[in-house]
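Data first, discussion second: the structure below is written as structure tokens.
Excluded from the complex is one protein chain; the other protein chains are retained at their positions.
== subunit A ==
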């Protein structure tokens, strides 16, 4: 991922989180031997990927196995080309190969490239097409018949684009360029202490962690039973990155602010039935919000990964021998002990997170959630040091209008800006460049600003004396600020 582990990470190993790329389609998976993965309607096995360099391109062969593809430049020579399309009639008869013929070719194990070549040879109209149309034809057919997959290292760019294309409902329709704005405007960089509140499957959290590079700390504020980190895991961060990651439940923020917080008061974890209730609740929440049907399964898998993480944390903290012993004796007592240890671990992490928040010196706040931003911001900004940026994302503009007004009333912030970005893709070809015909209609709205020292602190008498005299001027400044 970063410089400290470059050497081993250039090659794909078993257990790595990778991204498969076919044409413009991405899919994030974990590399496991003999595990069937469905990608673009095709079953594949990733066994042959292990030990290869990241960035290697593979072809899908019979039985879903992958074979490294030699990147040969295949320039299909276009000897003949028509000048325009006046003689081309769409009668459905131009292609002599039938669907069955093509299927037969496929079954014989003939590669995609050869099939495309056959299609061209059997097309009655190919030669009459213009040069440009021929190019387009080949491109289209290649896309259909050439099953080529590239293995990539996950990154914010890839995962943000993947989620936006495949599951925008899970990330509150946060477009990748909007996420890019948030990371920059939030001045997220190594060594910072950042508060993240998101309901974007852990994508925003992962993006922040990538920019911290394992240095600094992140406090994830979560609603419901536990933090959601499905997308965060897809980044495949080294374990060390998780050392600076803390989580704190949103429903304890108020007690933290009023000073009534005590880690011991959180008994929900002590009672396993209660815990179950809680996780059930999160599932419901997710289901309510989920715009696609599989959000419930997502939350289940999230629960799994949480458990995994906690376990990892526990194992890291105790001796390896102990975990072996544990494996040998699968008694109920052991399980109970294990659960208690997990709870203790969870409580320890929570109290650490509470302490980090109570310092009230966070270097930034990033909010991207399906909740109304105003209450979140008014509370969470309390934990941020003065002269630090904060960024709030909302899918809709109206809540941010209110948030803007409330923040202005409350004070303690300057440079408030409400904005969105437009993103336009281009087709670039000699003499044929123009914007693509379809563009994204909206990528959400961002409100950002900078914190300043809170007004509450009464100025001492000498400054009052000083400032009393030119009171009119002061009024003027106030006016301009509001």
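Simple rule for what comes next: a residue touches a chain if its C-beta (ideal position, glycine included) is under 8 Å from a C-beta of that chain, and two chains touch if they have at least 3 such contacts; residues count from 1.
Please note the rule applied: contacts and distances are computed from a predicted model.
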item: Chain not displayed: protein name in its UniProt record ("NADPH:adrenodoxin oxidoreductase, mitochondrial", "tRNA (adenine(58)-N(1))-methyltransferase catalytic subunit TRMT61A", "Tetratricopeptide repeat protein 8" or "Essential protein Yae1 N-terminal domain-containing protein"); value: "tRNA (adenine(58)-N(1))-methyltransferase catalytic subunit TRMT61A"
item: Residue of A:30, A:95, A:155 or A:334 in touch with the missing chain, whole complex considered; value: A:155
item: Per the touch definition above, residue among A:36, A:53, A:96 or A:410 touching the missing chain; value: A:53
item: Of A:39, A:176, A:242 or A:261, the residue in touch with the unshown chain; value: A:176
item: Residues belonging to subunit A that touch the chain removed from view; value: 2-4, 10, 53-57, 71, 155-157, 160, 176-177, 179-181, 183-185, 187, 189-192, 210-215, 361, 363, 385-389, 397-398, 400-402, 404-405, 414-415, 417-426, 428-430, 433, 435, 450-453, 459, 463, 466-467, 469-471, 473-474, 476-477, 480-481
